[in-house]
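A protein chain is absent from this complex, but the other protein chains hold their places.
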């Protein structure tokens, strides 16, 4: 094992960007955070106070950061709308890339990243689907592969955020791609992983949604609660729920139901091992954010991405998979908005109606 | 409180009929089981051994049982295909009726029972949706009505039977009406109850299904795993899962998600308060059948039906509700088989496409 | 199976007496409640309103009730201080007896009931240790007997009541025999049952107690929280916790730890299958009283006692066992009050100090 460290820059210092920057700075022994960039002055101020003292360069311009001396890899954690563009620039400059999900809000945009990466096969380019790095999901996946549940046939999965009464999600919806592309993308990725996307091809998608707490989301063709169904040609079903309305905290649960058993992940969320007994009953607290639930997974993700570069190993998730996920997510969003069921043939092309 | 007891007969002595007969015999202090009927010789033999010694008359013919001296009420627990016919005959003979769900496998047949009952308003006629009598569902419903979760917006519910490798379900499917009419009918009824069917009118239904373990179910247009979505005009969603493939036991769970909180019922099933610690972990056993899970509810159902007759009170569930449930269940079944999304207008008529 | 019904009277109509009376009245098909007695006018008034209309005779004098025409069995549910006296009177009058625990607050008094019963072997006399009739404890006991946990070696058990700020427990302590005789008696009985009292002889007991919320309990040599240890000659330990201070509800939990596994009963109490998700977390409510937790067990107890009389079968719990339980409970109470460890020889006699 070499003692060389990967020189990393983080693009974007918003909610997720800050976390990725601190994560690379504190929790990845084989990486050194050397630069960050953000067009936002307040975010740069935060970096000036928290990262610069440790020798991290702070840039306003992403392009300038890309030219930082010695930079080897970029973690793209900016707004979704610039994910693809920034990832491609980095690739073209010869940098390895860990890109936050999704690559883009459309298949076309997402595919441009894959195309760019395919021209530079020596670079490691990965879209970070954090759940694949979570210890519990990995345990479940390993147990499934050992045959513990027979053939997995039905997957139920949800990504449900705590209610944020500030209106944040309305503004956010303008560029997020919608609740299926932003939230359910995680659950879709799980379906691709547990069902094996090489074998399971999407046959149809259908979705419905409501605005129970944020009617203004409709301005951006979005909803605050949505249910989607994905049918696969090889006789499998994934059904998904996404919400911005949870009262108790972040509730990301998954069930994988097979012909001989079932695995559940986080069916009854809890933040830690504490229970509180008071008049009214026994209570357990929940993680309040996606990051709280998955912070250890983000660390594993950053460590394994770093390892794949330093040791020239394949990245843990194929980049093309990220395009498949966006394809399904965007189709679900369209189905929800238009009220139509959407069909695909076995080659993945849209079709009027599948033969039953 | 009078000490008069209701004189009850039970029609059908199959799996459920036996249970209903014993239930009325042992657990309903204000009722006396006086007669049972079954066209099946083995079932009558069982009754001869277990019920006749306690003074219960055993009939081959349902019509003959209806003429039994002193009979006041009938519990129809025969095959689904004769529910309606038997219920109507009983009504026409002036008997109160507790009918197992569903009234019929089609809306038209189910409606005939309502029509017959409406001509005899002095009779108590109820379709037994057992979950409405379960202490946990009642507690959840009461908490919802107290406003604990704000406005209920999304309901997830499942009725999932343990895997029965005997092939029982294939034969059963010929007359059951299909998995949505047989299993999900319970979850549909919960949606009607929690969302208030007076206010929430169905806008669309969509379903998909697979045969993961019982391909022969397709002969009867049925599936062993199915997922359905029901959209309501007032901005609510119910999504349902039914299965014949559970490995661990009966898994009937429900979540009611409101704008200010959530209630779950049986999210982590357990048969009792015991946990078993062995190499491999901590284990809790599950009820193996629907009856095991809901037997106390069936007793409450029988007690309350009996009370409604003896005290001339309204039955706890309006009969028309049972038709609404079949309407939704049958539409889901059709959607699953045909692959189409089905729309309704606000008057409950099918329509080509709702206006969005 | 005969259709004859056991004619039952209930002595005492306090908190438990009312419940036993209603239990026999409503839930025991083979018994008929025909008489009750209470020296308390308010309690008799309750009976006049709730039981008399159903043909139940109401007596002020217990002796008078014993002479009620046709009375066959008595359920003694009066104050602990008269349990033994009333049970003996009933036996001497030739009545079967189901006596609430404990038989008495001392070994000597408890033994008088056993002596009286031994002179009338044709009568069924049982002390009602309700937990032996609970479905979960029975399941655990059966699993232990099947060898699931190897040899049971350590038993942890607790009987913990919800905090009652009314001061009820102070007055109650004057006659209850103290927290070990009143509460832990259940846990002691479990130890005798799971360890097999024929084989496991008590070697030593030790206890400590505090008054965390009710200092006035010290007037009656009692405490509101107490921990006891019971050591057995065959290398087993039971350790017990009793409390009058639970905030969330009734918490009666037990663990049986064997050489190859462990069984727990009610390790995480819950009143039903509902969970409530609100800001602050996920909450489950608890039963608030011992009766709430064990009401089904009390019904089973009454049914099985009735069956043992009607079918002339042995009662489910040997009467002598109730004396053993009081012996241990009273010794624990003494150890707690005096601060001493108390030793027994293998014949059950107190001794200065066991040989180690």
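Residue numbering begins at 1 within each chain, and the chains themselves are lettered A, B and C in the order written.
Quick note on the criterion: a contact is a pair of C-beta atoms (placed from the backbone, for glycine too) under 8 Å apart; a residue touches a chain by one contact, two chains touch by 3 or more.
The structure presented is a predicted model; accordingly, all values stated were derived computationally and were not measured.
Every shown chain that the unseen chain touches in the whole complex is listed here: A, B, C. Within the complete assembly, B:268 is the residue of B:135, B:268, B:320 or B:337 that touches the hidden chain.
Looking at C:45, C:61, C:145 or C:340, the residue that reaches the missing chain in the full complex is C:340.
Checked against the full complex, the one of C:97, C:248 or C:322 touching the unshown chain is C:248. Residue C:154 is the one among C:82, C:135, C:154 or C:320 that touches the chain missing from this view.
Residue-level contact of chain C with the missing chain is found at 149, 151, 153-154, 156, 204, 206, 208-213, 225, 227, 229, 231, 235-237, 239, 241, 243, 245-248, 257-262, 267-268, 338-341, 353-354, 356. The chain not displayed touches chain B at residues 246-249, 251, 268-271, 275-286.
Seen from chain A, the chain kept out of the figure touches residues 1, 3, 26-27, 29, 53-55, 135-136, 139-140, 143, 148-149, 260-267, 272-278.
Quick note on the criterion: only the chains that are shown with their structure count from here on.
With angles rounded to a multiple of 5, the C-alpha fit of chain A against chain C returns 180 degrees of rotation. If you average the CA atoms of chain A and of chain B, the two centres end up 41 Å from each other.
Each chain gets a centre from the mean of its Cα atoms; for chain A and chain C, those two points are 56 Å apart.
Residue positions of chain A with contacts to 2 or more other chains are 246-248, 268.
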